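What you see is the complex with one protein chain gone and the rest in place.
Here is subunit A:
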Amino acid sequence: MLVYAGKRLLMTIPVLLGISIIVFLIMAMIPGDPVTAILGSYATPENAERLRDQLGLDRPLVEQYLIWLGNVLQGEFGRSYNLNRPVIDEVLERFGPTLLLAGTSLILCTIFGLLAGVVQAVRQYGWQDKLISLLVLIGISTPSFWLGIVLVLLFAVELGWFPASGMFAIYGGGGLGDLLHHLALPAFTLAVVATGVIARLTRLNMLEVLRQDYVRTARAKGMGERTVIMKHAFKNAAVNVVPVIGVQAGFVIGGAVYIETVFQWPGIGRMLVTAISTRDVLLVQGGVMVVAAAYVLFNLIADLVQHALDPRIST
């Protein structure tokens, strides 16, 4: 297991390099003079000169990339002129809330998605299957930013059960209870689409697995239906669903951009949206790089979980 984890960790290096190339190239896509774009209204001649020198803009592209990569590896993503602080400080500060939001959603959608899919498969063509199918269809077709607004109107404005926005109450806030209270609506909203996707896939895999010979063997041994479904079928279905949960992590992190905007969640997604509108390019670059790296890590974890579940995957 450890050997495998080590190997997989090494394999993320080329992926991370590839990501860095794309992030770097996106900068190069900026039309016109990047220095003007980055500095915007802060483009005094001295600033421009300093930045031009820093980025090595008069050198060939490959050299520029290597300079940039060298800086990134030292945690140096440049400076946000709008916020007047280093990019890395801002990104790290915003990353925690996003991780909390996306992580909670991911846990929610994993639990409910797997559960719903299993129920559907076991009650195939029954009313439970049909009802969940309908909910799943609506779930995966819902614009999450719209759902967020509707839920705020309903549960925050009308019923007053949950706060409408933010991470903590402004007065007398703080503490875990307050945090969870604020987290509930955004985390749920963010989980809806991924829950639908996971439920669909779980249903399909369960149906596939329940037709396998080893399920018949378990029944022929006289095992109870609960054992047949939860032990013999579910684990096999889960092996196929787990990598998709890893992929869903990407959708959840991406979707967090909307949810953070709707719920005024102080995460990296909202930071990115603001940074894009103010054309704070270095901040975007740093944010995207860090989040993408986190996603690679998420997938690594999903991979290790799958490996732990399935003895057939060779080390």
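The rule is simple: a residue touches a chain if its C-beta (ideal position, glycine included) is under 8 Å from a C-beta of that chain, and two chains touch if they have at least 3 such contacts; residues count from 1.
The working rule: contacts and distances are computed from a predicted model.
**Q** I notice the complex is incomplete. Of the names "ATP-binding cassette domain-containing protein", "TonB-dependent receptor", "ABC transporter permease subunit" or "Carbon-monoxide dehydrogenase medium subunit", which is the UniProt protein name for the chain that's not shown?
**A** "ABC transporter permease subunit"
**Q** If I consider the whole complex, including the chain that's not displayed, which of A:5, A:43 or A:309 touches that chain?
**A** Once the missing chain is taken into account, the touching residue is A:309.
**Q** Using the touch definition up top, pick the residue from A:83, A:115 or A:207 that touches the left-out chain.
**A** Of these options, the touching residue for the absent chain is A:207.
**Q** Among A:108, A:183 or A:272, which one is in touch with the chain left out?
**A** Per the contact definition at the top, the residue touching the missing chain is A:272.
**Q** Extract the touching residues of subunit A with respect to the undisplayed chain.
**A** 15, 18-19, 21-23, 26-27, 29-31, 121-122, 124-125, 137-138, 140-143, 145-147, 149-150, 152-153, 157, 204, 206-208, 210-225, 227-228, 231-232, 235-236, 239, 249-251, 253-255, 257-258, 261-262, 272-273, 275-277, 279, 281, 284-285, 288, 291-292, 295-296, 309-312
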